[in-house]
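Every protein chain of the complex appears in place save one, which is left out.
Right after this comes subunit A.
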Amino acid sequence: MFNSLNRIQNTFGFFTTVAFVLASFIALSDFVTPRAPSAGTIVPESVQVVKGRPHYYSSKKEEYAIVKFSLDASLESLFTWNTKQVFVYVTVEWPEPGADNVTNSAVIWDQIITSPSADHLSNLSPVALRKLKRSAEGKSIDPSRGKLKIKNQKPKYQITHPTGKLAEAEDVRLRLHYSVQPWFGILTFDQESDIGLWKAFKGGVSELFKLPALKKKTTT
């Protein structure tokens, strides 16, 4: 520490250690914050199976399911100071006929819910971004963003199956998932059992339903 350069090096060296330890403590603070996410309802609204092609030049015809749904969930407790964003997604699950313990699962819809501290990172139009920022004016966290009320949502993704056959699949259900992406620490997902202060995700699964038969072309 005898000259300025040496003092710069020493101070910066210790700063990196302090920053790392501080980040670790912030990451650990997640574990002392209770989480109790739950989903009220998740229901398929209208389900369609149509024939289509994976891309324009494909000669292969596949069946695609278009599942509209409604859901109702409260994920408020996932939004803490260390939450950067919560990724919410809905999958359709159905057992593979004739095979034990094989479950098909495909994502039909997803959404990124940012924390006010990460609003500037969201990929939105300038107008929508301004609106989003204004909604959390002066707030460091905004748990109300975890309140989901979605009615008759069109799926973002149409799903199919490697065999190309999907119509009349039995025992299909919708499932809501989430993953919490923190500023510091580990990525966490919806869990099926309690871990410490984090409760298992309650609900988030729909009743079983059956995919309809292939929609016939109405052209004569």
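Assume a residue touches a chain if its C-beta (ideal position, glycine included) is under 8 Å from a C-beta of that chain, and two chains touch if they have at least 3 such contacts; residues count from 1.
By our rule, contacts and distances are computed from a predicted model.
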Candidate names "Signal peptidase complex subunit 1", "Ubiquitin-related modifier 1 homolog", "Maspardin" or "ER membrane protein complex subunit 5"; UniProt protein name, chain not shown: "Signal peptidase complex subunit 1"
Hidden-chain contact residue, picked from the options A:4, A:59 or A:125: A:4
Residue of A:107, A:124 or A:141 in touch with the missing chain, whole complex considered: A:141
Chain not shown: contacting residue from A:21, A:43 or A:128: A:21
Where the unshown chain meets subunit A, residue by residue: 1-4, 7-8, 10-11, 14-15, 18-19, 21-22, 25-26, 29, 80-82, 117, 140-141, 183
